[in-house]
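Entry: chain A
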Amino acid sequence: MSTGWSYVSIAAISLLQVILVMLGGPLLLGLMRKVRCRMEGRVGPPIRQPLLDLRKLARRERTRPEHTSWVFPLAPVVLVATTLVVAAIAPLLATDPAFGWSADLFAVVFLFLLGSVSLALGALDTGTAFGGMGASRAMTIGALAEPALLVAILALSVPAHSSNLPTIITRSLAHPAWLATPQRVLALVAFVIVIIAESGRLPVDNPMTHLELTMIHEALVLEYAGPDLALVKLAESMRLVVLFTLLADLFLPWGIATSPGPSHLAVALVATAGKVAVLGTAVAVFEVTVAKLRLFRVPELLAGAFVLAILAVLSALVVP
Partner candidate 1 sequence: MNGSSYSSALTLAAGAVLVCAVAILWLASIRSVIRMVAAQGLALGLVAVVLGVHLHDAGLLAAAAVVIAVKGVVIPVLLGRASGGNSGSRESRPLVNVPASLVASAALIVLAFVTGRSVARFVGTTAGALVPIGIATLLIGFFVLVARRRPTFQIVGLLMVDNGIALTAFLCTAGFPFLIELGVSFDVLLGVLVLMVLSQRLRIEFGDVDLDELQELHD
Partner candidate 2 sequence: MVLVTILALPLLGGAAIAVGRGRRASAWVAVATNGATLVLGILIAVRVVKDGPISGAWGVLRADALSVFMVIVIGAISLLASWLGIRTMAREQELENGSSVRSSHYGMLVQAFVGFMLLAVLAANVGVLWVAVEATTIVTAFLVGYRRTRGSLEASWKYIVICSVGIALAFLGTVFVYLAALHAGGHSAQALDWTSLMVHAHRFSPSLMRFAFALIVLGYGTKVGLAPMHSWLPDAHSQAPAPVSALMSGVLLTVAFYAILRFKAVTDVALGPGFARTLLVVVALLSLALAASLLITQRDYKRMLAYHSIEHMGLIALGAAAGIRLAIAAVLLHILGHGLAKSVLFLTSGEIMAAEGTSQIDGVRTLLARRPALGGVFGVGLVALLGLPPFSLFTSELVMVRAEFEVGLGWAAVLAMVAMVVIFIAVVGHARHMLLGPPTSSHLPAPPPRWVATPLIGGLAVCGFIGVFAWPLSGLLEAAARVVAS
Partner candidate 3 sequence: MPLSGFSLALDRFGALFVVITAVVGICAMVFRLGYAGHGLASRTASCILPLFVTTLLLVPAASNVTTFLFLWELMAITSLFLVLTDHGHRSEVQVAGQWYAVMTQLGAAALILGLVLLATRAGSQSFAVIALRSAHMPEWVRSTAFVLAVVGFGSKAGAVPLHVWLPRAHPEAPGPVSALMSAAMVNLGVYGIVRVGMGLLGGGPAWWWLLVMFLGAVSAMFGSLHSATSRDLKRLLAYSTTDNVGLMLLGVGASGLFASTGHRTLAIVALVAALLHVVFHAVFKGSLFLSASSVQQATGSTDLDELGGLLQRMPVSGPIFLVGGLAIAALPPFCGFVSEWLLLQSMLHGLPSSNVTIAVAMPVGVGVLALTGGLTAFTFAKAIGIGLLGLPRTERADRAGEVRCSMWTGAGLLAALCLVFGVAPSLVIPAVVDSAGTVMRLHPTGALTHGWQIGLPGVPGMLAPGLLALGLIVCTGLVALTRRLVQHSPVRLTEAWGCGRELQTARMEYTATSFGEPLTRVFEDVLNPSRDIDVNHVAESRYYTEAAVIHTSLEDAFERHLYRPADRGLQRWGAVARRVPNGSVHRYLAFGLVALIIVLVVLA
């Protein structure tokens, strides 16, 4: 791999990644919302609207239901923290071997899992029916999404002989032939399904709804207000953008900076932003066209994803 990554540059890049993710997340949400509205024939709020929402929320006063423990206020902080760590270590803009010390897909998965568990605990801490319901549903879906996700990762790491993200990306840059292989495509589909489930988009969950019986994510965060709510919303948007970026980098790695230097980074920035924007639009369009699944149909969806992932691995073994 290319050398010459000084520790300063590493730190700088990861800081840059973090900031970009923090900004990009809300913007991505805004973009998707805009697309939806346009397709439904409405004007819709400006793309930067989510950022404004965050600022407004941050100014509101913090509330906290009585008889909650210290877990409730801590949960959103941990959620954000996990996302930040992922944003810092994942090779979003640059494949940086020095990040190797942890830029590991399994690590990323378990970090996200930590985030969702802490959020679920926060919800359960309120002791309301909705908190429990949301937590239960979210954790169920999370638990079922896990296998599909990890096996999909397995499928991706077979050719690279590693689950280390930079390695996977650089190697697939080296051998673009991999990108068209069937296991790639299968893994891609599985990956997308899982991402949609994890980030609570349609058809798994409807981020817009506030109808108790159907909502999953909204039920979780029902008790959060003001800055805490801001943190939660920020975290989920960041999670979305990180996942999209990873998806983009894993399946269309071109443009990612393989060596330091502002020029490379600038290119990478533009490329990644473009890829993510396209992905976001696509997902938004898809969301408009589908209806939400019944809760007990979701497992079937995830099981399907799991099967696809297994197929991906096997085909990866027969078609090396």
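The candidates came about this way: all candidates are chains of the complex that A comes from, given by their letters.
Everything below uses one rule, namely that contacts are C-beta pairs under 8 Å (C-beta built on N, C-alpha and C of every residue); 3 or more make two chains touch, one makes a residue touch a chain; residues count from 1.
These numbers were taken from a predicted model, which means no experiment stands behind them.
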Chain A in this complex - touching candidate among 1, 2 or 3:
3
Could you list, by residue number, the parts of chain A that touch candidate 3 in their complex?
58-59, 61-71, 73, 77-78, 80-82, 84-85, 88-89, 100-102, 104, 106-107, 110-111, 113-114, 117, 120-121, 123-133, 135-137, 139-140, 142-147, 149-151, 154, 157-158, 161-164, 167, 212, 222-223, 226-228, 231, 295-296, 299, 306, 310, 313-314, 316-317
